[in-house]
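Report on the structure given below.
Missing here is one protein chain; the remaining ones are kept as they sit in the complex.
Take a look at chain A:
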Amino acid sequence: MVEYDRKALKETIEPGSLKTCIVGVGGAGGNVLDRITLDRTVEAKLVTVHTDIRVLSHSMSPHKVQLGVELMRGIGAGGDPELGREAAVFSREQIREAVDGHDIVFICTGLGGGTGSGAAPVIAEIAKGTGALVFLTATMPFSFEGKRRLKQAEESLDQLQKRADALILFENNRMGELTLPKDGIQKAFTQADQLIAQSLRAVSTILSTPGLVKLGLDDLTAALNTSNGRCLFGFGEARGQNRGSEAVKRALKSPLIDQGRLLHQTKTLLVHIAGGESLTLLEVDAIMKLLGKNVPDQTHILFGVAVDAKLGDSVCVTLLSSLGLAQLNTVAAAAPPVDMLPVKDRPMPSIMDNLGAPAAHAPAPASAPSPTLIPATAAAPAPRASKSSLRAELAKSAPATEPMDLLFRSEEIAAPAAPTSITSAPLPLSVEEVSAPEFEPEPEPESFLEEEPQAEAEAVAEATFEEEPSPFADEIIIEQPMAAAHIPEPEPEPEPVQPVRPPRPRIEDFITQPAPRPAPLPTTSLAAVVGRAPAPAAEDAPYMPGSRLASKVSEDDEQIAFRFGSEEDRGRFQKTEPVLADGGEDLDVPTWMRLKRKLKR
């Protein structure tokens, strides 16, 4: 008998035992850390890292590391990333000490300044060296901070992308302007800090709490599309009645999601629902239903549920996703928020969008990021798989740089391979995008098929009309040869409706137009001709003034009018919106006139 191995079924890592460390680098990072410390929301080691001793002394976090004590002497980096980097390299031992022994290291920083932009890459590298997962949460500078800071931020970002496992990028512009356009700058910054703190907390909760439906790092990276996207993040918590829908509403209210509007464009969305023990399946169902209204059907929803006794009777909903920028972030970061929001019809040739696309279709999220590129990693266990594949991607974009190198020379950082490979990458991908639409026209044949029953219906209608005892019926028999003389033959399917009809009228048009004139004199109208022409043959009629004019009507006019009626046939309803029946008939044209034409056919 084979002993059933129970141990093998156990998870190797106790979920609760994940050790997290949050490092705030520079002024912005420190602020976020202060916020986290005050809120006491995340169970993690909090480390503030700064060059400036005065700022550091005001920081509220329990652990502090001063960078480059001898080099900087407690003075800030003065907006020079080079100085910040030097200082970090100087104090690398202290940093390693602070970071060592953690499973996940979050680094939050504000890019663009000296310490943040300069030291963050170094810290990321050190953290990586200790074997932790490195998450980077960074803010891009406000546009009013100037081009130079922006450039510094981008350079730093380039380096960070190679070293972090996942990058959550926030746009200060958007956070500030969308949250509180009129409020004080301090409030705007506070708001931004709060958002970042929330996102950190959410991510760490997602990763660390045991889930009923677990979300892992792989899902996170899939949702974040790291290298070229800005983060969409929404968090809502509510308790009491309808707490589920309330939480969703709050999550959608997040400025980064723009009332849920930005979610319309995402390819992947991570949804995490956490609640106390009272969380019911119905609530989860309701939450997902509500969310479904804001998310297009084709979006890949990564869904997770966790029960956390700490939450008590409240429910938290976290939405996380990212949007690729229209251009590489180097260009787009400076753009005002309006440009940031990708317009639907504008193509977005971003690398990660395309890399993310196969992930959305991949059966197992474990092999998510681009199985096409590195099939070998697909078999690896889940978190490692995404990590190694991510690294493979990084290596691909910058083959010269081995991010684990601790020597950290500037030549390496500014590896010229990186930008060129990024710019060249979209080329083949854009070809893919161009070819993609070719699949789309498939449904069209269906619409052609649909027309047939309509035609049948018409035929039936005709048949019923013919059965009716009608004075017209007599005329028709006599009419046949005459009609043939008038109308050459309706050989090419009578011209489509559109050319005959004016463009869809709008109210404004009507207002400026003079009132529709009274019906045109019937003598010129086709109606008179078609209706009346055969009459004299059938009976002698003194009341047929129109019949004399029959020959005046040109043949091509008649052809256009053959089925649908010309503009003139519509009489006083010219220039109004046509009333169309199912078969495309224009109901504004007199019924008898249309009936007559049908019979003639």
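Convention: contacts are C-beta pairs under 8 Å (C-beta built on N, C-alpha and C of every residue); 3 or more make two chains touch, one makes a residue touch a chain; residues count from 1.
Following the convention adopted for this analysis, contacts and distances are computed from a predicted model.
S.K.: Given that one chain of this complex has been left out, which of "Indolepyruvate oxidoreductase subunit IorA", "Cell division protein FtsA", "Dipeptide/oligopeptide/nickel ABC transporter ATP-binding protein" or "Putative aldouronate transport system permease protein" is its protein name according to UniProt?
M.R.: The missing chain's protein name, per its UniProt entry, is "Cell division protein FtsA".
S.K.: Can you work out which residue in A:Glu125, A:Glu145 or A:Glu246 touches the chain that's missing from view?
M.R.: Spelled out, the listed residue whose C-beta touches the missing chain is A:Glu246.
S.K.: If I consider the whole complex, including the chain that's not displayed, which of A:Ala238, A:Val271, A:Met288 or A:Leu302 touches that chain?
M.R.: Answering carefully, the residue with contact to the hidden chain is A:Ala238.
S.K.: For review purposes, identify every residue of chain A that touches the missing chain, sorted by number.
M.R.: 237-243, 245-246, 250, 280, 282-283, 285-286, 293, 469-472, 506-507, 510-511, 513, 515-516, 518-519, 522-523, 525, 527-528, 531-532, 539, 543, 545-546, 569, 571-573, 576-577, 579, 581-582, 587-588, 590-593, 595
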